[in-house]
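Apart from one protein chain that is not included, each protein chain of the complex appears where it belongs.
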Amino acid sequence: MIDVVCDAGARYVKLALARPGETVRVLSAHAQDAVDLSLFAQRALSALNPGRLEAVRFYRLEEDLAERPSLLARVRAVSPLRRWAPMQQLESKAVWLKCLSLLDQEALLLDAGALRCRVFERLQGGTKLRVVENERCTAGGGRFVELMTQTLGVGLEDLDLTVSAATKPALLSSPCPVFAESEVVSLLNAGSQREDVLAGVVNDVVDKLLALLGRAQLGQRPVYLVGGLGRWQCIRSRLEQQGIRLLEELLDPLFVPCVAGLMQVQQRRQWARIEV
Amino acid sequence: MSATLAELLSRLEQRSRLELNAHARLAHAHSRPAVGVLCAFAPPELIHAAGAQPIRILSHGYQRAELGNPYFAATHCSLVRRVFDMATSGYLADFDGIVLSTGCDHSRRVYDAWRHAECTPRAVHLLHVSSDSSATAVAALEAELERLSVFLRELTGHKFGDSELSRSIAIFDRQRTLFEAVYRHCARLDSPLSGQQMLQLSLVMSSIPVEESVSILEALLEALSGATAQPQSEARRELRFFLASGHFEQVERMALIERHAGRVVQELMCTGAGQHLGRVDTTLPPMRALASRSLRRLSCPHAADELDRRFAFILEGVQAGRCDGVILDRLSFCAIWAAEAFVFRRRLRARGIPVLELEGELGSLGEGQLRTRLEAFAESIRNATSTT
Amino acid sequence: MNSTTMPMTAHAAQAAARVERLLAHPRVADWVLLKGLGRLLVNHEPSAVASLRTSLLKMGASSLPAAALPAMAKVLTVTRRMHEGALSAAREGRPVAWITWPVPAAVVAAFPVLVYCPENFYSVANASGGDGSTRLCELADRHGVPTDICSINRCMLGAFLGDELPPPQLCITANHPCDGNHAGNTILRELAPCPHFSMGAAYDRSPQSVATWARSVWEMIAFLETQLQQPIDWLAVERHARLINRLNKALNHVTELHRNAPAPRLINALAVFWRMVAAAAWEPELADGAELLEEAAVSLVERARRKKAPREPLRVVLGDQAITWTDFSAWIWEEYSGSVVSDYIGHFCHPPIDTSSKESMIEGLVLDRLHMSMIRQSHGTMEYTLDELTTALSEYDADCVLFHGNVGCKHNLALRREIEALCRSIGIPALFLDADIVDRRLIGEQALRQKIKKFLADEGLPR
Partner (left out) sequence: MKPSYVMGIDIGSLSAKGVLLADGQLRAQFLRGALFSASASIDAVVDGLCRQAKLPRQAVEAFCLTGYGRFQAPFEALEKSEIACHALGAWTCDTALRSVIDIGGQDSKVIALDERGGVLDFAMNEKCAAGTGRALELLAKALGVEVEQLGPLALGQRSSWRKLLVDWALGLFPQVFVDRALGLFPQVFVDRALGLFPQVFVDRALGLFPQGCWGSAGAGERIRISSRCSLYMELDVLQLRREGVAREAIAEAIVEAVVERVLSLASRVPLQQPLCLSGGVAKNAGVVAALERQLGYAPTPLAFDPQLLGALGAAHFAARSLRHD
């Protein structure tokens, strides 16, 4: 039997799949290239060489963004996988609680994705989940960083390197990432360095995360950072500079939610090893 | 330009760069408590009479991005966001007390957040200000000013009565008379003062002791009486503008406007004409007179029923300064400035006066976008004048 | 101007008349409106009855007990009359006085003018389909009305620009309680020039503030007397004050009765009353309706007690201004058998008006307005809001609290952190939806419901 857990985010679709007890394979794709989740899952599956009669369970992390899927979409969603079972929604609460319970101390979970950033907290011995989410027009997540790196002609991979070279981070305060593009162009024209502008962008994003943590009344607790933003060292170190205690990464932060989903589905007790 | 004028102006420029907390420390050096004022509703006379130095709370010179606080979101006014960040980061620790007012939804909530977050200074007072200037509103503000006096007396330990108050009023009125003379001078075609220098003057005046600003103004007027700028030929003439702006602390923004559009010769800004024009009516009892001036001066759009007067002031300024157009500049996310700009734009258009609307946030200039707008505005005015 | 230029109002009047006729037969109405359509429309928006949907949801649809129908019939009568009055005034050019919410309208109504409250127009617009108010916001956008203004006021301006309002002869505004009103009024005055009186704003409800407001009202009376060349009819003022007292007494009681578990589920009915209280609190039918509602509430509570009905599995508090283009209570009822037990808008706690003298009446009417929802919470320090929330959360036996989080409401936005901290300390989960309460372009109904669903699941609700 194979379990597939899919986390369809605003920018990336992330997938974790494994047979019980085995190493977990993870995989991601641009959201616009993987609109049909089941098709994407099917492609990923073939890498595991499923047996002809091997059962496959397909889960999707429940997202509150999802509206009622249309009739056709519902038919479509199941049809490519019809040999197996239909796609099931995986209750996100259970997944986040699982995630929190897998940490060996009481920490807050900060999920910083492309548009949405959320803080999760476990209450009452793990039966309740409290979520604090950013406001809608503070689109200061990963998408902002992505757009800026594009504008500045810096590869996403080089972000950490570039930011670490900054000497005097620029001050940006345009709340709108798209419009900030032209602000950035004029900053460059005025002689600012690319590094400094990017560092400014990172500071901006971290500021918004800090505001969120402030609203969640972090106090002295440590934070486990997951989601795409957690991949970048510059974000992590800036958070730490601001006095946030970050827990060590256990696996690629981008995949934590879907891997946790898999752990939940397969009732595993600890983080599995992952393989990209 | 005479040497003394140049000297004076460069000294002014340096002082306008001084940071806010430095002003507070200077006040302490003269053993005067420093009282910060967020909006211009609290009469400086009252604070002066209480033996303290009123300092307008502005955020220029504050070098921090300010999105990291959980109280004010990215869609709150950037002035308020920055000031609140100053309060939480200890930047205002040198102040002894702060007076806030119920100017708008953003600024009145600063008072609430202030009491709940760890802000310095702890002594903070909220002045209730009505959003009109009727006799009733003036009477209400008068009562409010009594409450403010109690706060100030407790803060400074300095008892004061009507006679001290009248003395303070006299000196501030002297300052206002002098400022008005300078402001009128700016309207002249041969005035050497730029809008940028006027703004620097206003900023300095809002933070230094009044006695000192009186002497600066006197010196400035004397120097001005001799100095005139080179008159310009009609063809290469610089364009002249009236600026009504909520970006009342950004000297760089003013510089940008003057560089790319033309000279700002008259203004309505909450640190400039809005704060320093209009004398106190000395025929009234002092408190009543202060309340009345506070509401009826040309302030921000807060006083809704003063809109016509503000508009008349703009028209007068346009005429006196022979302005080619009006620039309405405001802080993003401010509903009341936006509404007033909507009204002014319509009215100016109806009168055939060119108008440019800008908006932006403190802390970032967005030079490229501004420049395009300013240049296009100037070009369109030149086009219009060359065709007629 | 004629009635064809006010299509939304005309439509709303027709719809109100139709439903009113139906409500004359409560039993049929119960089956058709509440149990039939009401249930169907909770999850579907068929185009044929789209225009009915929002109004029905706002009434509570299937969650509204049938016992409330007679009271709703009275409100509808007043509503219809208001629409028809607006239409005929526009047609015949009768004098109209515009007011905004905080103005003690009962005083204005003591003059021979039609009192009209343009700020209420979002509900008129939504009576012609759930996107009525959104369309007006779009129209306002098109005319360059700044988007920084709260959408309630943008919708009002859109209504003006779309020729949906009866033209005013006078305009009385109060720049209170918020920037949204202030800015909206500024533009309205410019667009609709007419003699105008502004009441300013008192910041809190202290005796001094009330006295100040009362003084403004006296000035307003003088203004009206000169403008209309007619003295105020004090007998009418007194009559209005008495009617308002009746109304308030009943509705305060209905509000209080929601402390019971199970609650009588009349919060939506209260919110419907609120809209008419804003525009026509002095109408006798409204007071009658309020008393009918009180009767219904008492008997519902009584019946529940007799039957030993268990507490609802989910009791929800709505912590701020509710979305105007949809409503969640019917859905919460259908989906979770839960009820809304307290609402920012449908919460009446008005003090009685002392009718013994003219002065005391004016003061009483002022204080009454300052206690009206939306105004009550929006002025004063944050304690005004927090204390009220504390009461709602702790005394109404709530399981959770939802905040719609109107994006244009800056003073509420600045309270978010303190509100979160408060809920945390009381131990009641809170959800912020970040919607725009008038403009549904920002986030749609399904997405909002999904958010609520997920939140409830996370919190382990209903218990």
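Going by the order they are written in, the chains are A, B and C; count residues from 1 in each one.
Assume a contact is a pair of C-beta atoms (placed from the backbone, for glycine too) under 8 Å apart; a residue touches a chain by one contact, two chains touch by 3 or more.
Model, not experiment: these values are computed from the prediction.
The missing chain, though absent from the view, touches A, B, C when the full complex is examined.
When the whole complex is considered, the residue among A:V185, A:L251 or A:A272 that touches the unshown chain is A:V185. Touching the chain that is not shown, out of C:L393, C:I443 or C:L456: C:I443 (per the contact rule at the top). Residues of subunit C in contact with the chain left out of this view: 40, 44-47, 138, 141-144, 441-444, 446.
Listed here are the subunit B residues that touch the chain not shown: 332, 345, 354, 357-359, 368-369, 371-373, 375-377, 379-380, 383-384, 386-387.
Taking the whole complex into account, subunit A touches the unshown chain at residues 8, 10, 31-33, 35, 37, 65-73, 75-76, 78-80, 82-83, 86, 115, 136-137, 139, 143, 153, 176-179, 181-182, 185-186, 189.
The working rule: only the chains that are shown with their structure count from here on.
The touch graph of the protein chains shown is complete. Interface comparison, B-C versus A-B: the pair with the greater number of contacting C-beta pairs is B-C. Rounded to whole angstrom, the centroid-to-centroid distance between subunit B and subunit C, based on C-alpha atoms, equals 39 Å. Subunit A and subunit B have Cα centroids lying 46 Å from one another.
Residues of subunit C in contact with at least two other chains: 407, 413, 416-417. Touching of two or more other chains is recorded for residues 135, 137, 214-215 of subunit A.
Only residues 70-73, 75-76, 102, 104-106, 108-109, 111-113, 116, 126, 128-132, 134-137, 139-140, 143, 301, 304-305, 307, 332-336, 338-343, 345-347 of subunit B touch subunit C when the two sit together in their complex.
On the subunit A side of its complex with subunit B, the touching residues are 135, 137-138, 140, 171-175, 182-183, 185-187, 189-190, 200, 203-204, 206-208, 210-212, 214-215, 242.
Across the complex, subunit B meets subunit A through its residues 63-70, 73-75, 78, 361-369, 371.
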